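Shown next, in structure tokens, is the structure this report addresses.
Note that one protein chain of the assembly has been removed; the remaining protein chains are unaltered in position.
As written, the chain order gives the labels A, B and C, with residue 1 at the start of each chain.
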Amino acid sequence: MTAHAMAHGAAGGEHAQGAVGVHTQKLGMWVFLVSEVMFFTALIGSYIILRWGTNAEWPEPRTVLAIPVTALNTFILICSSVSMVKAYAAAVRDDQAGLKRWLLLTVLGGATFVSVQAFEYHHLIEKGFLPSSGLFGATFYTMTGFHGFHVTCGVLSMIWVTIRAFRGKYAGGRFQGIETIGLYWHFVDLVWIILFTIVYLI
Amino acid sequence: MTAAGTALPGHTHVDDRSLIRKYVFSTDHKIIGIQFLFLSLFFLLVGGLLAMGIRWQLGFPGQAMPLGGWLPEGVAPGGVVSPKTYIGLVTMHGTFMIFFAVMPLLVGVFANYLIPLKIGAPDMAFPRLNMWSFWLMIPSGLLMLASLFVLGGMSVAGWTVYAPLSNSPDYTGVHLGQQLWCLSIVIFGASSLLGSVNYITTVINLRAPGMTWFRLPLSVWALFITAVLAILAVPVLAGAVIMLFFDQTIGTHFYLPAAGGQPLMWQHLFWFFGHPEVYILILPAMGIASDVIANGARKPIFGYTSMVWAMIGIAFLGFIVWGHHMFQSGMNPTLASAFMVSTIVIAVPSAIKVFNWLGTMWRGSIHFTTPMLNAIAFVSMFIIGGLSGIFMASTPVDMYIHGTYFIVAHIHYVLFGGSLFAIYAGIYFWFPKMFGKQLDERLGKVHFALTFVFYNLTFFPMHILGLGGEMRRIYDPTVYDYLRPMQPINVFITVSAFLLFASQLLMAWNIVRTLVRGKKAEINPWHDCGLEWTVPSPPPHGNFETTPTVYHGPYEFSVPGAAQDYIPVNQPLPAVPEGRR
Amino acid sequence: MHWWFPGNASSVGGKVDSLFYVILYITGAVFVLVEATLLIFLVRYRRRSGRTATYVEGSTKAEIIWTAIPAVILVTLALVSQPLWSKIKDSDTYPRNAVHLGLEAKQFEWHFTYPGPDGRLGSDDDFLKKDTLHLVVDRDYVLEMTARDVVHSLFIPAFRLKQDLVPGMDIKMWIKPTRTGVFEMACSELCGLGHYRMRGVVVVHTPQDYAAWLVSQGEATAADSAAASAGAPAPPPPPTSGRKGAR
Partner (left out) sequence: MDAAEHKAPNYIAVWVGLAVLTVVEVAVVYLHLPRRLMVVALVFLALWKAMLVALYFMHLRFEPKRLLYVVLAPLPLAVILVVGVMHGFRGP
């Protein structure tokens, strides 16, 4: 939507604005996310297939997983999504202080999410719920594990982006990088919204 | 690594990058394409060597292989291929050829090299990601190579690694080999993903002024559509393989029925990737062949628009036909019928393409250059591969020929007769641009003729074997009474295959000799219209001094009223003719 | 001589074969036409001095023709294939009075379960035979198949039948032999190191021979078999006539 005037500076120079009317970096990220959708389709699809496509026995997720904690964690991830989008809004306004503050909050939110997930894993494993504990264990750890891996990657790149922000790399309207990484961040949030519902609640 | 750079002829332009940046960790799409070229030709050789092992055992079961005595006792006791080694060879031949030879040859080499040059861009949209796409192939390939030598042996589950055979060492004794296979494929998926993101973004956003969608060369269209297929299909494979890896390592049971898992789910996920993969392996070949045929016939491509729509149709339908690999798998027979219909429908766009190639040659002025010869071979062999596919599409007939040598013949008519001939056409065609030197035409034609003959002698008889009921992937067909009379065919195939392999060395020799002391190539040796032929050979870093402007479609050959029989796309058409593009 | 289909010996084989020949003739004709056209074009339109290529961009009429014709032919093929397919693979259409046999595949062995004198599978008098399937000619059978370890595939070339056996799934296949003799069966899905030697045979008997075989196996009394047939020859060597015959 926004970055038209700032198209330069990214790889490709004068070509940055192309036929779809979308910045090259943003388009690239979207194409990448499309493939991520297919990756999670394989994992989530397998879960759906194994749980509802066959006659396998399936425990009530509530009886195994702690829903209140995870609901809180979901809320934390949503908050980090909001802080991300606020960081982006600040970058568009060239409000550098706001950008740094919101980015730090985002990193914090993401890191908290991963920590809570690690805590949850630890707890579940102590209870004896393992990847080898039937299909539910297998699908649960695979899906949430790969989501957690994505969040971790997101946190790491967000730390890198924050460092760059402190160095003033996004000043003067060069905010395309913030929007691009933001897309990834929101996508991870979106996947979690789906996962939380179909793995924990249903 | 591949020492691609060292063989490059000297650059004259000013370029202040260090040698390592220029030739090893280069972000230049042309260098990356050339790196892919040498890497995948190496794997083509590996895959070919493995095939020779397979053929020896099938032609002369139980006899010591020439040089087989050099192999360790565990692999080939007394020089004879053991059953385990045999299935390993079958598995790794397929794996190397599909993932590490043909796919990178088509996508890694030609998409990288051609897309920016042909659309008038200075480089890919994300040059650094592009570099990573190549450098991820290295660990992926190394892991796959390493899996040949690890404890427990290489994967023996076929290139389709059907679960549960691949799930557990209980069934085959293979553990590390299969795990490395999985890791390698996941890394391969990441590499392919980075490449595809680049190709798609580049084609959408970096086209030069005037290079509209329907002025794109068909090769670029094909590579673009291929990238779309890859981006949608490869992640599914990655997901499926990761679950397989977990089954092997951390005790999950995705595909193990004992704990409620579903072996058929592997087949579904694999073929959901696998069938688009088939088109990933053939669409770029179609695109390359289209470019070369228009050039060789000195005529515009017949029905350019329908060629584009046929490819789009193939890509779309390619996602709803995966079940035809599983007709006999115990899948719901009603669903199989649905897959039969979609499979049969997908033959139509393929037919359209063949007719359009014929239409392109009709009333042309066909120059029998080496690239053109290979492209013609591509068309004629693809016809056979396409027609033999119809037998499998019909579910009752498939019941008999499924899993027999008929399938092996079919896949090789499509992947060797189709893809590889087009790859050869592409290499002969663009080699002068890549290296600034012209491959020896005479040697090229000899190579073509020998390949064409021995290729057909190798693979055509496999149809007969299949109809006689010979199963694929069996170590020793002479175990069966009804197969024994056909053993002479196997011997014949084996001899032909050896000669086919030997013929390929001619090409290797041609490449090496040309690189060392080849004839210097002109800027536009084939008198082609594409943008890549308007820049020096090899093109400088950044490709174009000024961004070119495109005035018309890619195949303006023999335009009436024009001074020469081709009009480069960056020159306007003469005023009169009725051709609009 | 043996470089083609093994002689057919089942109720569906003839239909599969004729469908194959239909496709072979169609594709063969297309093959000859298209490749001949290609060759003619290559000769006729080769580069010659004094002749230039004609600038043609395409023809909508031609495109429509060569889209429509293959489409019609192919859809017809699908329509022709569909009923035969359902008849072979859809277990709802199998004959009601068919004899049910069990088959469990494990690595490199076929375990066939026979219903015994009571004719019902799953009762005490069931008996098991490895790697050999004994059938009576012209009788309907339904194989109830599963696999113990990995995916196998039962392939009886002379019957033109093939069906994967998947662990955890029960799959039924209808068989009706039409000719006596001994026919080989194989596994056609890679199932491990011994895949190539997962061989078995189908012995198709006349009713009398079958009864005698049952007696010889101790699975039926002479009285039972006498009821089924008159005068069965003593220990019956499997008939060797028609062995994988291509007659």
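By our rule, a residue touches a chain if its C-beta (ideal position, glycine included) is under 8 Å from a C-beta of that chain, and two chains touch if they have at least 3 such contacts.
This is a predicted model, so every value here is computed, not measured.
Residue A:78 is the one among A:64, A:78, A:104 or A:125 that touches the chain missing from this view.
Only one residue from B:260, B:330 or B:418 touches the chain missing from this view: B:330.
Only one of B:135, B:319, B:368 or B:460 touches the chain withheld from this view, namely B:319. By the touch rule set out above, chain B reaches the unshown chain at residues 228, 232, 236, 262, 264-265, 268-269, 272, 319-320, 322-323, 326, 330-332, 335. By the touch rule set out above, chain A reaches the unshown chain at residues 1-2, 4-5, 20-22, 27, 30-31, 33-35, 37-38, 41-42, 45, 48-49, 52-55, 62, 67-68, 71, 74-75, 78-79, 81-82, 84-86, 89, 92, 179, 182-183, 186-187, 189-190, 193-194, 196-198, 201-202.
The definition used in the following text is that only the chains that are shown with their structure count from here on.
Chain contacts in this assembly form an open path, with each chain touching only its neighbours along a single line. Put simply, the C-alpha centre of chain A and that of chain B have 35 angstrom between them. For the pair chain A and chain C, the distance between C-alpha centroids works out to 51 Å. Measuring from the averaged C-alpha position of chain B to that of chain C gives a distance of 33 Å. Residue numbers of chain A whose C-beta contacts span two or more other chains: none are found.
Shared interface positions of chain B, defined as residues touching 2 or more other chains, are 261-262.
Chain A contributes residues 11-20, 22, 24, 27-28, 31-32, 34-36, 38-43, 45-46, 49-50, 53-54, 56-57, 130-132, 134-135, 137-139, 141-142, 146 to its touches with chain B in the complex.
Residue ranges of chain B in contact with chain A, taken from their complex: 121-123, 125-129, 193, 196-198, 200-201, 204-207, 213, 231-240, 242-243, 246, 250-254, 259-262, 265, 269, 547. Remark: chain B residues 83-84, 87, 156-158, 162, 164-165, 170-173, 257-258, 261-264, 297-306, 328-330, 333-334, 336-337, 340-341, 344-345, 347-348, 351-352, 354-356, 358-359, 361-368, 376, 379-380, 383-384, 387-388, 390-391, 393-397, 399-400, 402-404, 464, 467-469, 471-477, 479-482, 485-486, 489, 557-560, 565, 577, 579, 581 touch chain C in the complex.
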